[in-house]
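Submitted below is the structure of interest, expressed as structure tokens.
As you look at this complex, bear in mind that one protein chain is not there, while each of the others sits in place.
This part shows subunit A:
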Amino acid sequence: MSAEIDRQDFAVERPKGPLVYRQSVWTRVTHWVWVVCLFFLLFSGLQIFNAHPALYIGQESGFEYDNAILRMQAFNTPEGLRGRTAVFGQTFDTTGVFGLSGPAERPNLQGFPSQLTIPSYRDLATGRVVHFFFAWVFVATLFVWFLASFVNGHLKRDIVPRGEDLRGVPADIGAHARLRFRHGRTYNPLQKLSYFVVFFVLFPLIILTGLAMSPGINAAWPWIIDIFGGRQTARTIHFVTMALLVLFFVVHLIMVIMAGPINEMRSMITGWYRTSPGTPSRKGDR
């Protein structure tokens, strides 16, 4: 069916599905607030990481024993300064990116390069100020989103996958692989699944692991350290979850571009979304 749609693109008069009001104002506003929050959280987070560019498993950081699973460092070698990244005991030369970056005459001996940190220079204090401000906004917005989405049905209709969605996953993987997207009133099975993972796994995980690093919260909720197996493990999971959210962002952006960026952007700005031909009209459509 989508093959037919593709061929119809050549037609002089392209058939259109109804213009539907797909994104409520709650979804749109929270979406763009998160864009801003996650931008600042990511780059201020990398600033904070650079203060100690190593990740460990356990309660503490091994200085007299080794429980690190990742470490970015600069080394003096016969060929000059090199940046190296050790992951699970494997060491890679990452000169120019991790461990050592910046201009040759004034190299930065730091984990992530300054292009990826806020501020661009080393300033842990500011990284923390920025990170915690946007963490509060992020969590408050998530709270608003969950409440609004529960009340207006977005959660049930578009996010939580139903049996039919799960059964439709194999066919949907095929459609995505062939870059054939069907634009309906709600999300396709893979969309639902990925948003579900973001809202019910990644967002809660990154918030809880963030809180688990707070010594104050540790005293208030001692279980938070136990569920992650130690503060340093929580810090590692926080980092890994960040990487998964970046991966989500990249795929999300590619999908928006592939599925028709004008239509997708319009729906996330105005709420109105052009559906595929053959989508049954309903009252309220344009």
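The definition used in the following text is that a residue touches a chain if its C-beta (ideal position, glycine included) is under 8 Å from a C-beta of that chain, and two chains touch if they have at least 3 such contacts; residues count from 1.
One rule holds for everything that comes next: contacts and distances are computed from a predicted model.
As stated in its UniProt record, the chain not included in the shown complex is "Molybdopterin oxidoreductase", which appears among "Phosphoribosylformylglycinamidine synthase subunit PurS", "Molybdopterin oxidoreductase", "Cytochrome B" or "Iron ABC transporter permease". Screening A:22, A:84, A:154 or A:183 against the full complex identifies A:183 as the residue touching the chain left out.
Not every partner is drawn; the one left out touches subunit A at residues 2, 5-6, 9, 39-40, 42-43, 48-49, 51-52, 54, 56, 59-65, 113-121, 123-126, 128-130, 132-133, 135-136, 179-183, 213-222, 225, 231-232, 235, 253-254, 257-261, 263, 274, 276.
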